[in-house]
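What you see is the complex with one protein chain gone and the rest in place.
And now, subunit A:
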Amino acid sequence: MADISSLNTTAVAIDAAKPQLAAGPRGKRPARAFSGTNIMVYGTLLVFACYYLLPLYVMVVTSLKGMPEIRLGNIFSPPVEITFEPWVKAWSSACTGLNCDGLSRGFWNSVRITVPSTIASIALASINGYALANWRFKGSETFFIVLIIGAFIPYQVMIYPLVIILRELGIYGSLTGLIIVHSIFGMPILTLLFRNYFVSLPEELFKAARIDGAGFWMIYFRIMLPMSLPIFVVAMILQITGIWNDFLFGVVFTRPEYYPITVQLNNIVNSVQGVKEYNVNMAATLLTGAVPLIVYFVSGRLFVRGIAAGAVKG
């Protein structure tokens, strides 16, 4: 019986809708892919993309040319004869004013600076953020505010005092000193990042873990860390690219034998010994930029969203 009556009502509904059906659907049809507007929009985007990619193109092309070809002056033309000579030279034998072992020295210095600084700053900041988010103590808000203010003080103001502190500690000019400086300067922004992330995790998870008897470290390692991959990836990108690209601290806090790759690059490009080897300079610059580039490309895939999905109502 129920079926019959519902059939009837459907029929009635169709009858009522007939005039509208004849008139066709109301409203505008969605635009097609190749409408005038779309061509305009994508065309503009394409132009801008080319504009930004062009310098990179010129660098790659130039770095693969020999000097005679560069002297012809056609910076946009692809290399007639591809040579990797400039890359090899940039890596292993380009000269600064002081030495002639190329970028490799700076590269390994930078690795020795970036890896420990990144690990130390992220480890410390994540624990800071976790404590500030979940284990509120008396004055924790004040502590947090003070830390955040630290993020807004210009670096230049703190350089001289830091030099004195490092000198008193006897680590001025060493890699250790520079690593400590990088870790300190990463602290405010990273702590903010981690605190806000941990605050956004469901508080009840933390409570459940406490009732289960887990303590400070157990909750951090067993509950919080496994849910925090996205924020660790973000922090890693920030730190690796930031520290790798740093120039100022590298110059100020180290001696020439510990100069990071950025300083080494500057010295190679700026050392005037006869002809400017544009191809070597370009190759050296690309080598310097390679690490942040690779970090972006690789870690982009690691941005796994919804790690916490399923913990709370989904």
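We take it that a contact is a pair of C-beta atoms (placed from the backbone, for glycine too) under 8 Å apart; a residue touches a chain by one contact, two chains touch by 3 or more; residues count from 1.
To be clear about the criterion, contacts and distances are computed from a predicted model.
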By UniProt, of "Aspartyl/glutamyl-tRNA(Asn/Gln) amidotransferase subunit C", "NADH-quinone oxidoreductase subunit C", "ABC transporter ATP-binding protein" or "Aspartate carbamoyltransferase", the chain left out is "ABC transporter ATP-binding protein"
Given A:184, A:218 or A:236, the residue that touches the chain left out of view is A:218
Full-complex touch with the removed chain, picking from A:111, A:227 or A:295, is A:227
The missing chain sits against subunit A at residues 202, 204-205, 207-214, 218, 222-223, 226-227, 307-314
